[in-house]
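Missing here: one protein chain of the complex. Every other protein chain is in place.
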Amino acid sequence: MFKKLIAESAAKSPWLFHINAGSCNGCDIELVSVLTPRYDAERLGFKLAGSPRHADIVVVTGPVTTQSLPRVLRAISQVPEPRCIVTMGSCPQSGNVFRGSYSVAGPLSKYVHVDVDVAGCAPKPEAVIDGLALATKILKEKRGR
Amino acid sequence: MSIILSALQYLGYILIFPGFLFCFLGGMLLCGIDRKIVAKMQKRVGPPVLQPFYDFFKLCGKETIVPAAAAKTTFLMAPLVGLAALVVIQLFIPVFHFSAFSGMADIIVILYLLLIPALSIIIGGAASGSPYAGVGLSREMVTVIACELPLVLVLLAVAKTVGSALGTGLCFSLTEIAAYQAANGSLILRASMIPAALAFLLVIPGETGNHPFDAAEAETEICEGMLAEYSGPPLAVYKLSHAIKMLTLTSLFVALFLGGIGGKIVNILALLGLTGGAAGALGVLLGAVVLFLLCALITIVCISLVHAATARLKIEQIFKYYWTVVSALALMSLVLAWYGL
Amino acid sequence: MILLNYIASFFLIALGFYTIVTKYNLVKTVIGLCIADYGVNLLIITIGFNPGGTAPIFTWNELNPQSFFVDPIPQALTLTSIVIGACVTAMSLALVIKLEEQYGTLDTREIRRLRG
Amino acid sequence: MSMLSYQHFPIYAIMSLFLGAFLVVMLGKNRAVRNALAFISVSASLGFLLALVKRVMIDGEVIAYWMGGRVPAGGYAIGIALEVDALSLFFGLLIAVAVFVSCVYSFSYMSHDDNVREYYTLFLMLAGGVMGLVLSGDLFNMFIMVEILTFAAVALTAFRNTAAGALEAAFKYLVVGCMGSTCILVGTVMLYAQAHTLNFAQLSALIAGDMNTATKVAFALLFIGFSTKAFIVPFHPLAADAHGAAPASISVLISGVLTKSGLYGIIRLTYFLFQSMGLGSMQFLLVFVGSLSMFICVTMALAQHDFKRLLAFHSISQIGYVLTAAGLCTAMGISAGLYHAMNHTIFKGLLFLAAGAVLHQTGTTDLGRLGGLSKRMPHTTVLFLIGAFSISGIPPFNGFASKWMIYQATYMKAVESGNIGFLLVTIIALVTSVLTLASFVKVSQSVFFGRLPAEFENVKEVPFGMRFAMGIFALLCVVTGLFPNLVTNYLTKPAAAAVFSVGNYIDSMMGAGYAESVMAAPPAAPVITYTELGCWDPVSWLLILAIALLAVTIVALAGKYDRVSLRPAATDAKHDLFFGGEESVYSQVGGGDLFWGFKHNWRHYFGFMHDLHSGIVNDYALWALVALALALLFSLIVL
Partner (left out) sequence: MDFPFIKEAISQLFSKSSCAMYPAAESPAAPNYRGRIVYHPDRCIACGMCERVCSGNAITRRVEKTDEGDKITLTFNLGSCTFCATCADFCSRNAIEFTGDYHMVATKEEDLLVSGSFIKKPPAKKPAPAAKPQAAPAEAPKETPACAVVPREDGKPVSDPSKCVYCTLCAKKCPAGAIEVDRAAKTWALDEEKCVACGTCAEVCPKKCIIM
């Protein structure tokens, strides 16, 4: 029963940790707008955590530059299990317009398993909510296991 | 036999009311109400009132990472000690006329006991070894210093007011303060106590580390300060402690300034013609409900409203604010009480 | 006459303290301590002095209400005080030598690593 | 009187220490012999005093002991006397315990030093000097003992003369200390000139009713003299320098023992010799100086960068508490003050020993260089935390019990006297307490928690002997905190009663009825009863906390709280600290400026104080002179 309680709670209280891996700030602003009164993700239990140790969902924006790559990977590894990695916008999924640049280390999925991709450049807040909702489902599954 | 019974009774006090269960439910609900009301004030829908419970249980199921640089035992034990100490403080605060343990500690003791939860989070943060925690604990400590002066002044003013009314000169005992108010009406009805009550209301968000006095746990700038390295159940315990601290401080406010309602409860029960054990049990139940409602009201006024209406202060501003504006309010009350107004 | 002694002793004590406060040389500070000490010794002796009294050397049989001698106790105190004064001087001079070795100066204004 | 009669015990307690000192210097070439001699003499001293507890503390007897059996003749006390009332014994016990623990600690702590024989000699001289001071019944003897302890303390401060600042500190201490001693001597002989006696009891009887200009000047001189020994403001920089430089075991004695001797002198001076504590102005003097010491030193401590120096300033701050409480002239105030004096000896001793342990293992006490030692020295950390919580007044440790009484006493005094100034003192005391907590948070973060610097990677826990010594103090911290009633009933209340029974003190020494015959209105026998305003039941609290903690822990363990993810390999990003994603580098937040949010608002004050404590010995001597001038003015005008 306790396990079920935790699994239910895990779906209702996902905390986000946001990593900017060289983003142009478009996605960052959209992610913040998800938390504004207009979209208010907090009504679904989402909360922006200050430290990866508190987070359930890691949201990565930006094309993962060579400078940021080790930092991104380190921050992701510091998130306690069960965790869920969401890429936001096209950049972390493929590099987008920055693809092929000497300073882009390529898509994030080359290095870690990405659970959810939210496409868009930048994605609409509704799409972000969609993606996060999908991520909570995955979290719940992971917790249920 | 009777010893066992009374031991069980006290165990019940500790574990159920006004101990753990009440603290857990009350604190979490207060936290939920606070979040909901803040959201409402910001024209948002806000999380469900039960959201803190979800957060708590979710964190219970997470992995606990102990950083390599941390002192493991201190890191893991500090939250538990803080939680236990906080629950014990709650036991010492009388619920109107019902007070299981409040004869054991007076307001000065409570003032000092309130340092223990703050200290537990400080020591826990320090033990994690994170520099963010270092900055956070510095700020937390300064916030504690900042809150201490007005809190001291308020408590001394209350002690003087009740003491001179009782004829003993001074009264530090919470039980006596509660009994006096039950007989003579709430202290907040006195002109001299209004600034003190106001000062106490302003101290509450600082003591609990709520917005805008949460420079110590600023998530966006110093990664939640002392909590930066905490994850999983220890973090859940800290979140619970924070929620209980809200309950503790608000019920301390009720005990200090709104104790007159206790007399009304007794009157209502007498009107209903209830006597004996049934009246006692019902009285406690009613007291608990009224206490919780009052706590929720105070939370809305002094935590949610202040949260919604302000932006986070810098640490030196927090200190200045408490040692000037709030202290001046409390001092005014103390001087008024001193001259018997 | 006695008054002069008192004035002199307090003047010496004041002079000693003045030296300690105003002179920035370690040796002069020590000299100041000594001067103050001499002032105290003079004061003690003066207190015990009875004009016209004999030396306080007597046997129990000689003691009668008419015997008139100076107070012996302050003299004992003075002896002790002189010994202590010598100790102070010795100890402080030892420290001064060591300080000179370590700091290379006798100026008190430069011997201030511990401050604030 | 047989040799084993209890009346000889006070002199035995003193002589065992001095004898130990001489024996160590003669026979102490061998380490074992030396340690054994020192241990035997300090334990003997402690034992003799403990044997007196029942008679003096519980039965209320005052032991008057005349050296060589020279009892007063013709109404004049010519002989040298020891007089042990409850106050003396109280301080004597504190000293004996502190000396005992410090001695045990020294065995391991000083094992790496040269000239340890001289160390033990001076150590025992210092202990004997202080013991003689508090047990003496003769003003001149008190001066002699003051000189002995000053010498020993100066020599021990300079003991590690290769350490930075040791000589400097010793010289400053010597100069200002000798000025203080000179003041004591001048005051003594001026009193002698008035009363023609040096016996304390007789002086008390003769002086109090017969105040003239000379006695007033003598009061000022004696007050300043004993203030230099207690290191209260404005003599606090000396304490800071001396503590910082001296070996930790000596710092324990300087803070726990030497300052107590000064306090003892001040209490004897004001309550007995001049019996002037009934005067509001006299209470004002002590409370003012006490509050000033309390506040100035705690703020100075907040600005320190050195562990031991910080502790030194706190030491004076706590002395300020004691002086404030003693200056209230109420039974509760005295009782609270003495309780706090005792607690101060215990917890400050513990803290200095912890600082010494850190110094012993790492070779530094610089807060900016240390960090993370709790991983290497867990026992020291726990012991330090007990001391830090005690001094900060965290329940249930002893600091809280006494501070709590001090708050009540000051506030009660404010209400009873209607003087709003005492209310201010209560507030200052409460705020000082939290500032104390702040600076110990700073120390624990800067030294024991946070990151471990690479240079201290191989630091080990201190030897058992040192931990044992600290453990004794820690145990005392807990016990005296948990059973405050025991302490007040058997230790501080008798001592407080003794403070108020001047007549009894005089009569015990000079023969019954002497006080009445000499003094116009001999003080009435006091009533040492007071009601505590609040309620505090530490044992029950601890019991409830234990139950609560047990409940929490059981739930936590049932919820797999302890199933934590620990670092599997040496290089693992997951268990590194979170640095915003950066690689975890050494980064320690600590040192002197930890509470800049606080200090920023007080920057002018801190800047002023920093400039004021210039470190020039002439300045400190000037402070002493100014203090002397103020004290003279005070005593001539208001006394």
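We just call them A, B, C and D in the order they show up, numbering each chain from 1.
To be clear about the criterion, contacts are C-beta pairs under 8 Å (C-beta built on N, C-alpha and C of every residue); 3 or more make two chains touch, one makes a residue touch a chain.
These figures come from a predicted structure and were not determined experimentally.
Within the full complex, the chain left out of the display is in contact with A, B.
For chain B, the residues touching the chain absent from view are 37, 39-45, 212, 305-306, 308-310, 313, 317, 321, 325.
One chain of the complex is left out; on chain A, the residues touching it are 37-40, 43-44, 90, 93-97, 99-100, 109, 115-121, 123-127, 129-131, 133-134, 138.
Everything below uses one rule, namely that only the chains that are shown with their structure count from here on.
Centre to centre, using the average C-alpha position, chain A and chain C are separated by 82 Å.
The set of chain A residues touching two or more other chains comprises 51, 53, 78, 80. In chain B, the residues that reach two or more other chains under the touch definition are 60, 63-65, 132, 223, 228-229, 232. Chain A meets chain D in the complex at residues 2, 19, 51-53, 68, 70-75, 77-78, 80. Interface of chain D with chain C (complex): residues 78, 140, 144, 147, 151, 154-155, 158, 161, 164-165, 167-172, 174-175, 178-179, 181-182, 185-186, 189-190, 192-193, 196, 198, 237, 240-241, 244-245, 303, 309, 609-610, 613-618, 621-622, 625.
On the side of chain B, the complex with chain D involves touching residues 11, 14-15, 19-20, 60, 63-69, 71-74, 76, 80-81, 83-85, 87-88, 91, 101, 103-109, 111-113, 115-116, 119, 122-123, 126-135, 137-139, 141-142, 144-146, 148-149, 152-153, 156, 159-160, 163-164, 168-173, 215, 223, 228-229, 232-234, 237, 314-316, 318-320, 323, 334, 338.
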